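Yeah, one chain of the complex is gone here, protein chain that is, but the others are all in their spots.
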Amino acid sequence: MPEPLIVASQLVKRFGDFTAVGPIDVEVQPGEVFGFLGPNGAGKSSTMRMIACVSPITSGSLRLFGLDPATHGPQIRARIGVVPQLDTLDTELSVQENLWLYGRFFDLPRAEAKRRATELLEFAQLTDRADSVVDNLSGGMKRRLSIARSLINRPELLLLDEPTTGLDPQARHVLWDRLYRLKQEGVTQVLTTHYMDEAEQLCDRLVVMDQGLIVAEGSPRSLIDQYATREVLELRFPAGTNEAAAPQVEGIGERQELLPDRILVYAHDGEAALAATHARGLEPESALVRRSSLEDVFLLLTGRTLVD
Amino acid sequence: MSTIFLRIVPTSFLGTSFRVRRPHRMIERHLVAYRRQWLIVVSGFFEPLFYLLSMRAGLGDLVGTVSVAGTQVPYDAFVAPALMASSAMNGAIFDSTGNVLHRLKYARIYDAALATPMSPADVAVGEIGWALMRGQLYAISFLGVMAAFGLVQSWWALLALPACALIGLTFASIGFAATTYMRGWTDMEIVTTATMPLFLFSATFFPISSYGSWGWIVQLSPLYHGVALVRAANAGVWSASVLGHAAVLLALSAVALVVAARRIDTLLRK
Partner (left out) sequence: MVSWHFATYRRLWKVNLLSSLVQPMLFLLGLGVGVGSLVDSNTGSSDVLGGSSYVAFVVPGLLVTTAMALAAGESMWPVLGGLRWNRGYHGIAATPLDAGDIVLGHATWMALRCGIATGSVALVLACFGETRSWGLAPSVLVSMLVGVAFAMPIMALSVSAEMDGRFPAIQRFVIIPLFLFGGAFYPLSQLPLVVQWVAKVAPLWHGVVVARGFTNGNVDWVGVAGHLAYVALWAVVGTVVATRRLSGKLYT
């Protein structure tokens, strides 16, 4: 087993009286894609900022590459790449200048910074926009440029805070593809997301965070196996009658959740559960059988949906 | 320069992350960014020039001569060094307030820089250094104009350049420190409202003797000390009071720099 890249133990972040994170324990191995999953305000971004060495920890301990952020911040930051939640691209610079000038912040020689910038433009599919002003880029392009910029120092560890929030589906897929390539190149990635599909697509291993604490940990598949059933039956009754119908489907699945607009029935066999529903003489407006997802894991763990 | 600075000044009171290693990277970024906006940079030179022309051509006849240290000098020769000092102040203030506020709160450029080995102190020192460089550019060209108009009295006037650098350092540090307390753009009005009395009442347009017994108020203005330095350099008349004026500016710069470094640290690393 190689040395873990990140070791956090009993890590806590407090702002005044408010505890944003922790205590949490996290270990991330080299080459791994690790995810923090949870709703807004769960403490993911605060955790990321501590890992990025731009936010001092309140208590506990944190080591990256075996180094302490409090004393070796610049040395650690020299080896990581950060994609923040909101793009912090430099709007007074062109696409190309955004890349190579950022490289200069890492003390790259100018020629080397420019050479890498050209490579990364290719990687981010922005070569033909090299001289554009950042303001004129689409949301997806800006995000790709942010990722390209974070790679200028050839980081061993890449931190991505909500990498695809606000992007259209096509732009998300392009981005996932780029992240997958990086994984194949052996770049360790830590990302936060509140999208289940993203976590399932990208992460080898993830933790579910809620109110600053880790409530579950494992691979996406193992979490689904552990905390949900294989399939889910979604029943929609006419508006306002879902609540009344809930007791009548009791017992059909292993468990059920009542949401404002529908009832989720967790069952090993969704079709059988639907048949059982009909057998009870219930006529839902619509019914859908699907595989259970991390969304269900989160719902079962916390009793709340991820996207409020 | 930065390493010398670290050796002679104990920095523990500046916060744990006070490391000045790469302020020049911030300046490099500005040099590239301003290549596209060189017109704005150049236009900054014209404001003091317009003031000088207006005072020379328009008010000069009306005022006649002004008595400085016992000798009568024409009004434009009286005003020119003060305009030079004021433009050093204005340039430094506007570079270190409006532009910094934009980069800090809206463009979030500093957040991006902090994800690299750059430290908050690199950002602060880089920004103040940039404001100084830009101020020197204006000071040099203004001195050239003064020489062309025959308003420079001796080679001593070259010392007006370091004097302007000191004024720039003082006001860039104060401006940067003040910006870290700003909530938004409306607070910029306060900056304008605060610099205007300094501009008007630092013995810029009329000598301190005009204030009679109220002269001590003028001495509270940091710009007054800057104006006094530039005037002394331009006239080539030196006295011990020059040291006093320089000391005031140095002390103010030091205090403002400490505040700026501490504040930017808490703002960027929460």
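Here the chain labels run A and B in written order, and each chain numbers its own residues starting at 1.
Note that a contact is a pair of C-beta atoms (placed from the backbone, for glycine too) under 8 Å apart; a residue touches a chain by one contact, two chains touch by 3 or more.
Note that the structure is predicted; figures quoted are calculated from it, not measured.
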| item | value |
| --- | --- |
| Among shown chains, those touching the left-out chain | B |
| Options B:Gly64, B:Gly150 or B:Gly236, residue touching the unrepresented chain | B:Gly64 |
| Given B:Leu200, B:Leu220 or B:Ala251, the one touching the chain that is not displayed | B:Leu200 |
| Subunit B residues that touch the omitted chain in the full complex | 37, 39-40, 43-44, 46-47, 50-51, 53-54, 57-59, 61-64, 66, 75, 186, 189-190, 192-193, 196-197, 200-201, 205-206, 210 |
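Note that in this section only the chains that are shown with their structure count from here on.
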| item | value |
| --- | --- |
| Distance from subunit B to subunit A - Cα centre to Cα centre, in angstrom | 46 |
| Residues on subunit A engaged by subunit B in the complex (per definition of touch) | 15, 52, 54-56, 70, 73-75, 77-78, 80-82, 84, 86, 88-93, 97, 101-102, 104-107, 149-150, 153 |
| Subunit A contact footprint on subunit B (complex, rising order) | 16-17, 19, 21-22, 25, 28-29, 32-33, 36-37, 107-109, 111-119, 268-270 |
